[in-house]
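Every protein chain of the complex appears in place save one, which is left out.
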Amino acid sequence: MKAYEIVTEPIDPQRYADYVLRPEAGAVTLFTGHVREWTRGIRTLYLAYEAYIPMAEKMLDRIGAEMEEKWPGTRTAIAHRIGELKIGEIAVVIAVSSPHRRDAYEANEYAIERIKELVPIWKKEIWENGTEWIGDQRRKPEEGENP
Amino acid sequence: MKAYEIVTEPIDPQRYADYVLRPEAGAVTLFTGHVREWTRGIRTLYLAYEAYIPMAEKMLDRIGAEMEEKWPGTRTAIAHRIGELKIGEIAVVIAVSSPHRRDAYEANEYAIERIKELVPIWKKEIWENGTEWIGDQRRKPEEGENP
Amino acid sequence: MITIFYFAGLKEAAGTAHEQADLAGRTVNELLEWVGKRYPQMPLDAVRVAINEEYALAEDVLQPGDTAALIPPVSGG
Partner (left out) sequence: MITIFYFAGLKEAAGTAHEQADLAGRTVNELLEWVGKRYPQMPLDAVRVAINEEYALAEDVLQPGDTAALIPPVSGG
């Protein structure tokens, strides 16, 4: 595995937690983002993720570098899956280890916020009655509200 | 497994993450606290944890109830291991699932802070040249500073 | 009679994990005074007391059959 990667197969989060653990780490935070069945009353059947893979991995790597600068002593691994994902499956995993817990929480949350700003990955929701690329300007069926 | 438990065997964190996952959960945060080899320049050989088991489980259960009140829709599982633990092994695991990620981070961090205030568990550090019950008023060898 | 539990460093100072004492009707504060006289080396400054697995106040009164646990500063996590 790479510390920052786009993958097409199911994610085993424990591999990323193991990757960041070191003898000086007292705390590991592991975030997993999962496909939700219900979002604002609309039932999702499954999701499809697409990425601009080389740029996405470069941006994940950059986020990791930002984290090491902001929280020295942390170690990070991030993976995002693309392709079709079923309900409950893991889309993204972020593992952070740190000597102290505060940094592990803060750095981990920073990572997911930056991923959502920066990394060229797109989510398409597939419902019973339609599909939508999330993040774009089109409206959802039956709702008329942007996510 | 119980959602709030004191255990004596090695902790498999994934069991707790799986326990809290539900179709409406978009985010799972998993915190693991590990035995560190080095703390303020002193090398730890291993740790020994002791608990007032029935009260500790009751307090973990109470922390979970506090979390469900503060962050409705979250689901939590917590385990703390007692006995002798080697470097790198997991002493505590906190798994929180939530529809949205912000709550999963906040509630998880709340749990570890409350555990450190409230739950009757004690850590004894074993070094090459001595031992100490952490939290008590005695001083460490070679340092003269309370942790 | 009540049962007193000692943990961590307190257990080492007492040389026992638990004992019984005729302290029913006494307050938590009086229990701590009794323990302090019995074990002069025991560090009681930051000790909390739990009665029947719940943290108790200094003025709470022990009932016959209660379990009183002396809780030194905790260090889980």
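Read from first to last, the chains carry the letters A, B and C; within each, the first residue is number 1.
Rule of thumb we're sticking to: a contact is a pair of C-beta atoms (placed from the backbone, for glycine too) under 8 Å apart; a residue touches a chain by one contact, two chains touch by 3 or more.
In this text, all values refer to a predicted model and were calculated from it rather than measured experimentally.
Enquirer: For the chain that was dropped from the view, give me its touching partners among the shown chains.
Expert: Touch partners of the hidden chain, whole complex considered, are A.
Enquirer: Touch as defined at the start, partner being the missing chain; which of A:30, A:77, A:96 or A:115 qualifies?
Expert: A:115
Enquirer: State which residues belonging to chain A touch the missing partner chain.
Expert: 33, 49-52, 54-56, 58, 80, 91-92, 112, 115-124, 133-138
Convention: only the chains that are shown with their structure count from here on.
Enquirer: Once you draw an edge for every pair of touching chains, what topology comes out, line, ring, star, complete or other?
Expert: Contact map by chain: line.
Enquirer: Averaging only over C-alpha atoms, locate the centres of chain A and chain C and give their separation in whole Å.
Expert: So the centre of chain A lies 49 Å away from the centre of chain C.
Enquirer: Where the CA atoms of chain A average out and where those of chain B average out, how many Å apart are those spots?
Expert: Distance between chain centres, rounded to whole Å: 25 Å.
Enquirer: Two-or-more-chain contact residues of chain A, please, as numbers and ranges.
Expert: Within chain A, residues 101 contact more than one other chain.
Enquirer: Which positions in chain C touch two or more other chains at once?
Expert: Where chain C meets two or more other chains at a single residue, that happens at 77.
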